[in-house]
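Of the protein chains in this complex, one is absent; all others appear in place.
By written order: A and B. Residues from 1 in each chain.
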Amino acid sequence: MQRWIANRPVCFYRLSDGSVNAIEDRCPHRRYPLSLGRLEDDVITCNYHGYQIDGSGTCVGVAEQPDVPKASVHRFPVVERYGIVWIWPGDPEQANPDDIPDVSWLTDENWTHVHGVVPLKARQVLLVENLLDLTHETFLHPSSIGNAAVASTPIDVTSEGNKVSFIRHMIGIEAPPFYRSSMGVTTDIDRWQDGDFYAPGIFILNIRIAPTGTEEPEGFHMKVIYGMTPATDTETHDFFALGRDYKIDDAELSAFQLKQQLAVMKEDVDALEIQEVMVATDPGMLESSIRSDVAGIRGRRLLERMAKAEAAAAAPARPRAAVAGA
Amino acid sequence: MQRWIANRPVCFYRLSDGSVNAIEDRCPHRRYPLSLGRLEDDVITCNYHGYQIDGSGTCVGVAEQPDVPKASVHRFPVVERYGIVWIWPGDPEQANPDDIPDVSWLTDENWTHVHGVVPLKARQVLLVENLLDLTHETFLHPSSIGNAAVASTPIDVTSEGNKVSFIRHMIGIEAPPFYRSSMGVTTDIDRWQDGDFYAPGIFILNIRIAPTGTEEPEGFHMKVIYGMTPATDTETHDFFALGRDYKIDDAELSAFQLKQQLAVMKEDVDALEIQEVMVATDPGMLESSIRSDVAGIRGRRLLERMAKAEAAAAAPARPRAAVAGA
Partner (left out) sequence: MQRWIANRPVCFYRLSDGSVNAIEDRCPHRRYPLSLGRLEDDVITCNYHGYQIDGSGTCVGVAEQPDVPKASVHRFPVVERYGIVWIWPGDPEQANPDDIPDVSWLTDENWTHVHGVVPLKARQVLLVENLLDLTHETFLHPSSIGNAAVASTPIDVTSEGNKVSFIRHMIGIEAPPFYRSSMGVTTDIDRWQDGDFYAPGIFILNIRIAPTGTEEPEGFHMKVIYGMTPATDTETHDFFALGRDYKIDDAELSAFQLKQQLAVMKEDVDALEIQEVMVATDPGMLESSIRSDVAGIRGRRLLERMAKAEAAAAAPARPRAAVAGA
């Protein structure tokens, strides 16, 4: 399977031991995609002239001659965890599985989730800022997850290393349409929206909905992970999984949540693709910002700093990317 | 309503007093189009994060915080006259409503007109030169408004300030197909084609058709205004209105004239879009010119001079543009 990640084609496949492997999807011979080749005994034979590439990305033979060409392609560090394939397209030395955030709710038997991926024709940072400033729900998603309370409730923002977090607790508010229908809550509610951005590409939203005054750990809990994976400079894979800890055997509810989530993401994708045009056609415009932008701006700066550091280390800026597992 | 003008998105709308307003169609916050927002009491609320922009382009509030962000977008000088919205995308100081040419025939009760707009994927100057050299009618429009007389009759050209004018009086010629059918003239005719180009974007053609020897003011009179509005460097809005002073209550004739005008413009648009490719793929070619090109070349030079003057004044070249009113 080929997927473009951070301007590079990556060939993903499983080795015979079941593990996921990822190598540059350009044959070292004439750049033909290895993902179009034939996989046998963990060796891909390129379908153009037959270079044979093993799991490490090294050429191990050709049909044209007995001696083996000295050639190889980049092998990307990958880890499969929580049903997600995590890839590090930057300097392999800096790939650290410990950086992977804990999303064990994806495999927790007390939770269930729906997931998918949506293509986005916009630069990744616009999606990062979209998620780090959820006040847009009030204006862009009024028929589903937004209402006036989101925009009017300020957030507390903290940051640490490559992480930016915000907390928004809306107390005693009306439930927005989506929650009213999926949870059956008709009274006023407390709604928590706590977000964690792990630069460069992961965002996790912790949601709690409960009738006002209910004490934790009571209430409905949901979590959403977004794997905001740059495909190219102006295209992004928008991976997501939405989990819940209630009615986990209710398949109808799952189908409803997936449909709702995709509907909300479509509103975002439509808006971001329009914004991309507006940004691309006036890249130098100075933007006005307000207090609710604090998390988004910190996220954007983190990305800029990481890209700069990578450029300084003479390697192109290539953020970590999450690829939804099969 | 959004329209791109001279490489900028412009948001057009009516204020509660009925006047037309035009502001840059990028929210000062995150560049989302204001034209996608909600208009209430002359204030547009951006549909992404809720910036509130008044008619002057100034932010007057946000839902996220009580204090008002200091932010604004460009407001374009606009005038509504003769049923046309006139906008000046250049330096507002230089916008002068007195520069608007007299097209009072558009609202004169002794005249009637048809109008519309045609999109053109070609740079505006090609359209300017197309209209300033009508000898092309002989070759491109032989089945409607062109015949041999147009190419073979020379023009008198005069210029003054930002205006280039030409006069072509064809005396005792055969009527081309379009006029034969719409006016019922079967004898030889006199045909006048007098054009005025007001740089950077307006062209007015004064047409008189009459049986040969008829004295003014007898005869059929028609006037056409073209609002040649650059959308981007290689796209143009081709606004037009075609008026006449005869059979002004004849709706069938109006429908016929609109259909004919659009058919002729389609021939021009097809040719200009092909020419655009030819020009773009060999921008440096030295063109050969003849006497009938005098008006077109003066028009082109006027545009170059105005663009240069604007660039010198450190403002991007943005010609005046006409937008057909509702």
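The criterion applied here is as follows: a contact is a pair of C-beta atoms (placed from the backbone, for glycine too) under 8 Å apart; a residue touches a chain by one contact, two chains touch by 3 or more.
Note that the structure is a prediction, hence the values are computed from the model and not measured.
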Per the whole complex, from A:V10, A:I23 or A:C46 the residue touching the absent chain is A:C46
Answer key for A:E40, A:E64, A:D156 or A:E216 versus the chain not shown reads A:E64
The listed residue (B:M1, B:L15, B:A148 or B:I171) that touches the chain absent from the view is B:A148
Interface residues of chain B toward the undisplayed chain are 129, 133, 135-136, 138-140, 148, 151-152, 154, 271, 274-275, 278-279, 281-282, 285, 287-292
The missing chain sits against chain A at residues 7, 9, 26, 28-33, 36, 45-51, 59, 62-65, 69-71
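What we mean here is this: only the chains that are shown with their structure count from here on.
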Distance between the CA centroids of chain A and chain B (whole Å) is 47
